[in-house]
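Okay, handing you the structure first.
Only one protein chain is missing; all other protein chains are in place.
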Amino acid sequence: MTVWFEKQRHLIDFTLASLIRRKGRNLGLLFVYTLLVFVLASVMLYTHALRHEAAVILEGSPEVLLQRLVAGRHDLIPPGYIERIGTVRGVQQIRGRLWGYYYDSVVKANYTFMVPEDGSVAKGTLVVGPALERERGLARDNGISFRAYSGQLFSFTVAAVLPQASELASADLILMNEGDFRAFFAYPAGHYTDVALSVANPKEVRNVANKLANLLPDSRPILREEVQRTYASVFDWREGIMLALLSAAILAFSILAWEKASGLSADEKREIGILKAIGWETGDVIRMKLWEGGLISLTAFLVGFVAAYLHVFRAGSPLFEPVLKGWAVLYPRFDLVPVIDGLQVATLFFFTVFPYMAAVLVPIWRAAVTDPDAVMRA
Amino acid sequence: MIFQPAIIALLLASVISVAMLLAAAPFAIQIIRHWDIASGSERQLQLERRTYLFSTLAMFVMATQLMALMLFVFNADKMSVMFVGAMCAVGTLNVNAWGFPALIAQMAVFFLAASWLAVNHVDTRAPDYPLVRIKYAALLGLLPAVAAVLWLQLEYFMNLRADVITSCCGSLFSEDTKGLTGDMAALSPVPAMVAFYAAIALAFATAAFHAQTKRGGAAGYAVAATSVAAFVAALTGIIAFVSLYIYEHPHHHCPFCILKPEYDWQGYWLYVPLFAATACGAGAGAVQPFRNVESLRNVIPQVSARLAALAAAGFLIFAVIATVFVARSNLMLIET
Partner (left out) sequence: MSARPSTLAFLLLGSLLAAFAACFTDAVWLRAERGPELVSMRLLAAQLGLSDLALFTEARYTRHPAQADLHSGFQDHPLALEHFPSGSLMVPRYDGLVREATTPD
């Protein structure tokens, strides 16, 4: 065993010495490789943490949301609807939700107006989300007025700002009193935007949803677990698309690695030729070159991963911010809760180290079978 | 569903593996037909050179397959949140008819790959490459197996549909289920424990004996046979009682839920040594047919003894870990 180990150590010594002799090229390759791992790892860590965050937050969302559809668009819930829902067995809590969108032409942003059911917001006051605080410069006790869709101007005072920690769920929210909401949007009395239900027995959620769909054929029940699953698969899907796109980069990098490994310089050729002339076997040369590939891969993988971790969780992923912003004026600023699992690391490993090693195998062999006399004579 | 990072990685690994083996196939046929170590002809020199390439490729493919098994199980477990009714990997694998065949095929390829690597290792230790023909014939034999894995994975992943309501481990591994899994779950703990420890002790003893004496032949085959038997007994034991102790629940028999983070990934502590030990045991058996080849007379006993030692260590670790899990648990299955 120690003999084997000592032999590998000598091979590594030799590989490193040879790598250092060609510093520029190898560092360049290492840099590109690290960058690739960094980008891939950032995407994976970011989407995974966001997915986890969505899953936890949506745990709290209503078990069933019921929309009413008219001509394929959702419409207000008319009076009497909620009572009919109450007749379905298994439905525990029913509450009509009041919420809507408002486009603020001053800052060109969309807000989500919402009425908290517990009536915690007093008439004439607002509770605003943290992104609004930031973008519109609102603070406690400030006054603000909005022009309603009817043209009338409404003035409010800001009673509170939602905590910055909840920004991911509440960046653009404006909470208001029910009376204010109905007056502002000219909502007909007794109408609601949609209905949130809870179901007594969690196993019955599906049955209840079917019953609701039968009872109210114009309704569309949306189940919490489906929303959660949709969020999970949206992020997965996006991550997958990103990776599929980035695989072009992986491919390009593999070609680079192949080129680099096969375009042996005259120096390297002579080196291998001399090694073989002094008694190295082809197997030894292959082993040495595999060590070279392994060391480069491992270094790039570790450096790239650590950098990605710092980027996403410690630096607040500045590279992804423009993507998140899109054209929106209001966008959440948030610190992700780190969730790393082995599957991610294993997948990342497969995506980066595996193509590299696959790409350099053939060139390594080509180099290793070089005849000593052919090289030295040339 | 195919745009899942882990799925893309798995398919990538399978596709590259199949492509590499396909590239090696014509060469394998050439070797089988024309290999002659005594000859100094141009063709023989070419072949000898190329064996380096294809041996490396094959080793790479086999190593990939070993890792792909882990990734496959890992991924199945992680994806369970996406399917209605799935609690763990069982639910994910049950989403369509291809899940379990894909897993079993991947496991089969795992052990075949491990055996091939053992034979390859022996062969490279001898100066005249006595097993080169057999090795490449085996490689040709492995090609359909790896291709089958790729095909099963493709069918499985392409047909994953989130709106299918799948069944959970509770229904597959319960005492009342008809079929093999149900029977394994229904075993009462005492006989299951006796069989479990007996089979592992036997495998350990055989492997340790073989590692000590280095006597080839029957002992080597016995190591492989007892390893496989211990593997089966270990899986049965995990279903019949180890899982119960881990969950601290008298009726939850699932061998996949123990992989979940809720149970501190305890499953990996069990499965990694178990699979490694079984692979080493199988490898020790796989090299035995060649023990009478002249140039391998000295190599094979050494290699097979080392593999047997590894297998013995693996089974020992597995048994110790399983015992610790059982002892640490608050569940009492057996009246004392």
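Labels A and B are assigned to the chains in the order they are written; within every chain, residues are numbered from 1.
Please note the rule applied: contacts are C-beta pairs under 8 Å (C-beta built on N, C-alpha and C of every residue); 3 or more make two chains touch, one makes a residue touch a chain.
Keep in mind the model is a prediction, meaning the values are calculated, not measured.
K.L.:
Considering the whole complex, which of A:Leu256, A:Leu319, A:Ile340 or A:Val362 touches the chain not shown?
P.N.:
A:Ile340
K.L.:
Identify the residue among A:Ile57, A:Leu319, A:Ala346 or A:Val362 that touches the chain left out of the display.
P.N.:
If we include the chain that is not displayed, A:Ile57 is the one touching it.
K.L.:
Just one of A:Val32, A:Leu76 or A:Val227 touches the chain that is missing; which is it?
P.N.:
Of the candidates A:Val32, A:Leu76 or A:Val227, A:Val227 is in touch with the missing chain.
K.L.:
Which chain A residues touch the hidden chain?
P.N.:
9-10, 12-13, 16-17, 20, 50, 53-54, 56-62, 65, 67, 69, 72-74, 95, 97, 101, 109-112, 114, 116-118, 129, 131, 162-163, 165-173, 175, 194, 196, 210, 213-214, 217-222, 224, 226-227, 229-231, 233-234, 237-238, 295, 298-299, 302-303, 305-306, 309, 313-314, 323-324, 326-332, 335-340
FYI, only the chains that are shown with their structure count from here on.
K.L.:
Mind checking the centre-to-centre distance between chain A and chain B? Centres are C-alpha means, answer in whole Å.
P.N.:
34
K.L.:
Which chain A residues qualify as touching chain B in the complex?
P.N.:
44, 55, 225, 229, 232-233, 236-237, 239-241, 243-244, 247, 282-283, 286, 290, 341-344, 346-347, 350-351, 354-355, 357-358, 361-362, 364-365, 368-369
K.L.:
Tell me, which parts of chain B touch chain A in their complex?
P.N.:
Those residues of chain B that touch chain A are 2-10, 12-13, 16, 20, 49, 52-53, 56-57, 60, 64, 67, 70-71, 74-75, 78, 81-82, 84, 124, 162, 261, 265.
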